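This view holds just a subset of the chains, kept in their places.
The letters A and B name the chains in turn, as written, and every chain counts its residues from 1.
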Amino acid sequence: MAPQKLKIGVAGLGRMGKRHALNFFEQVPRAELVAVSSPDPAERQWAQETLGESGVTVYENYDDLIRHEGLEAVCVASATAVHASQTIAAIAAGKHVLCEKPLATTPEVSQTVVDAAAKRPDLKVMCGFSRRFDESYRDAHAKVKAGLIGRPSVLRSQTCDVLDPSGFFVAYAEFSGGIFVDCSIHDIDLALWFFGEDGHGKVKSVSAVGITAVEPDLKKHNDRDNAVGLIEFSDGRIVHLYASRMMAAGQEDSTEIIGTKGKLSVNLLPTENLVRIYQPGGIRHELPQNYWGRFKNAFKQEAIEFSACCLDDVEVPVKLATAVAAVKIGAALQESMITGNKIWFDENGEKTTKARL
Amino acid sequence: MAPQKLKIGVAGLGRMGKRHALNFFEQVPRAELVAVSSPDPAERQWAQETLGESGVTVYENYDDLIRHEGLEAVCVASATAVHASQTIAAIAAGKHVLCEKPLATTPEVSQTVVDAAAKRPDLKVMCGFSRRFDESYRDAHAKVKAGLIGRPSVLRSQTCDVLDPSGFFVAYAEFSGGIFVDCSIHDIDLALWFFGEDGHGKVKSVSAVGITAVEPDLKKHNDRDNAVGLIEFSDGRIVHLYASRMMAAGQEDSTEIIGTKGKLSVNLLPTENLVRIYQPGGIRHELPQNYWGRFKNAFKQEAIEFSACCLDDVEVPVKLATAVAAVKIGAALQESMITGNKIWFDENGEKTTKARL
C-alpha cells in the first residue's frame, strides 16, 4: 500500500509560484500537487502544459483552488499584497498553509494571519523563511546552540541582489514594502532565530540609512537600492544589516554570527559551484545569479518538511509570531531610512519617541 | 493520466546499494522502485522495513529480482566481483542496466559486458561514473568544450578517502582490484572525458609508485594506501593521479584541467557547506567525510538521467567502451605500482615491453 501523500495546491504562478509548484510536483515524495491557480493567462498556460497532463488542475480563481476536492494544504506564492488574505481564506477553509514571506508589508496586517491561525490550532500555518531550511544556516544554528561560539552577541547579515538594469525593481517596489521588508526580512528572521525567538519582543531601537545609487526612481516609492540598518536588542545584542539591488557579480547573501567565544560565517564568499577558472587576470569563480540559485535546496527542504509536519501533525519549525516580529522590525527600519529618525520601542514593543538607554 | 515510470530493481543493498535504492525510491520522479535483492539477511530486513510497506518486493536471489514481473531496468550495486555477471544476466533478460563502477577489476572481464551489450542495442547499459553527473564537473567540461582553456593538455586528479582506522580497507582490498582500479578509476574516467573519449585507445605508457603508510597489511593483497601514477597519451597529453586512504580532514577529490590558454580546478579546497568557524587557532571549515557527502547530488542526477534515457530511448551519456578503457588503465597502473615496471602500450593498445617515444 502506497503511503499517504499531502494533497496540496499552489496559489500564484509567478517566479516563486512556478518554483514552488515544480517542487511539490517533483521533489516532495510525500506530497501530491493537485491544483494551482493564477489570474494570469500566460501563467495558466504554462501550468497547463507543464503540469496539466499529469492531472494537476489549473484554476483562474484562488477561491476555486481552495475548494478543490480533497485539497489539504495550500502554498501561497502570489503577490505580497494578497499573502495575508489568501492565507486567512485558506485557514477558514480548513487548509494547512505555507505562505511565502512576508506575511504582509505591515505588522498589523501580518498579525491578522496570526490571529486567524490561533483559532485553528489543528492547522499548520508557516511563513516560508527559506534560510531556516538551508543546510549551512542549520549547521551554523546547531553549532551556536551547542555553545561553540559562547553567547551570540553581534549578527551581521546581508541580502544583496544582482544588479538588474531592466528597471524591474522600481515597479516591484510599489508593493514590496521596501527593501528592508522585502530583502532584509530574511536577515531579521535570522537574527531572531540565532538570538532566540523570544527576543523579538525586545527590540530597543532601529536606525537605517539608504541611497539610490543606480535607481533614482525608487524614491517615488519611498525605497532605496542600497540600505544599511542597525537593530539594538534590550538584552545586549546588536545587528547590522545591508541590503542591495546593485551587486555586479551575483547574489551575495552572507551572515556572520559573532559570539563571546567564537564566530561563524555563512556564505562569506559566495560561489556557484566548485569550479575555479584560471585565466590572464587571475583566478575567478562564478556566483549564483539570484536567491533561487543560492537557496533552491532550502526551498525543496522547506516543502518536504512542511508536508511532513502536516501529515504527521508535528509543529512547524518556524513560529508564525516570529514572522510578524520580522515584519515589524523591517517596517521600522524602512521608516527610519525614509524619515531619517531613529525609531525606539518601549518595553511593550510599542514605538516611542523616548530613548531607552 | 499519470506519466509512465521506469520500473527498476536494485541488486545489492550494501553501502552503495542502499543509497541507490533510496534514490530510485524517493528522488527520481520518473522511476518506480519495484524490487531489491541482497544475499544478506540484515540488508533484506532493512529493505523490508524501509521499503516493504510501500510495496517494494525484497528478494534474496538476484535471479528472482530480474524475473520480477514488469521489471524494466536494474541497478547493479552489488560487490564488484559480480558486477559483470549480474549485468550480463540482466541484459540477457532484456533489462536496461545501470552498473556501479568498475564493470570488473580486469579489462578482459569488463569487455564481456560490452560484448553482451553490443548484442542488445535496444537496451541502455551504463557504467555509473558518478562524477559525470556532478554539476561542477559538468560546468568544467562545458567550459573546456567551449574552448575557455585552449587545448586541455595536463590533468591532475585525486581521489582521497578519509583515514578509516577500522581496517575496513584491508579486507576490502582483496576484491577491489586495488587502489587504482577502485579509486583512481574515477580520475581516469575524467581524463578520458576531458581529453576526448576516443583518446582511450591512445595510452602510451603508465607508471606508478605506492606506499603503505598506515596499513602495512595491504601488501598481502598487492595494494597500497597511498599511490601516485602517471599516464601518457600518444597525442601529447599527460595525467598525474593521486589516490589515498589516509586523509585526516575528510574526502578530498580534486581535479585540475590545464590547457594551453587557461586552467580549471574542481573542488581544490573541499568543504562540507558554506559555514566557516572562527576560533582560537584560526578559521576552519569542515569537509564531507566520504564520497557520498561529496557526490550525493551527482548520484541522484545519474539516477534521474538514466531513467530518462530508458524511458525516452536516448543514448546514455557515458559510453560503455570508456568504462573498459578506464579499467585497462587502472589495472596497468596497479601492475606498474606492484612490479615497479613502467608499462608501455603499442599503437593497437596492446601491452608491450618496447618504449614508444
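In this section, a contact is a pair of C-beta atoms (placed from the backbone, for glycine too) under 8 Å apart; a residue touches a chain by one contact, two chains touch by 3 or more.
In this text the structure is predicted, and so the values were computed from the model without any measurement.
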Item to check | Where 2 copies are displayed, count of copies in the complete assembly | outcome: 4
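FYI, only the chains that are shown with their structure count from here on.
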Checklist outcome for this item: Chain-centre distance (mean CA atoms) for chain A and chain B, in whole Å, is 39
Item to check | Residue ranges of chain B touching chain A (in the complex, touch as defined) | outcome: 1-3, 25-27, 29, 53-55, 135-136, 139-140, 143, 148-149, 261-268, 272-279
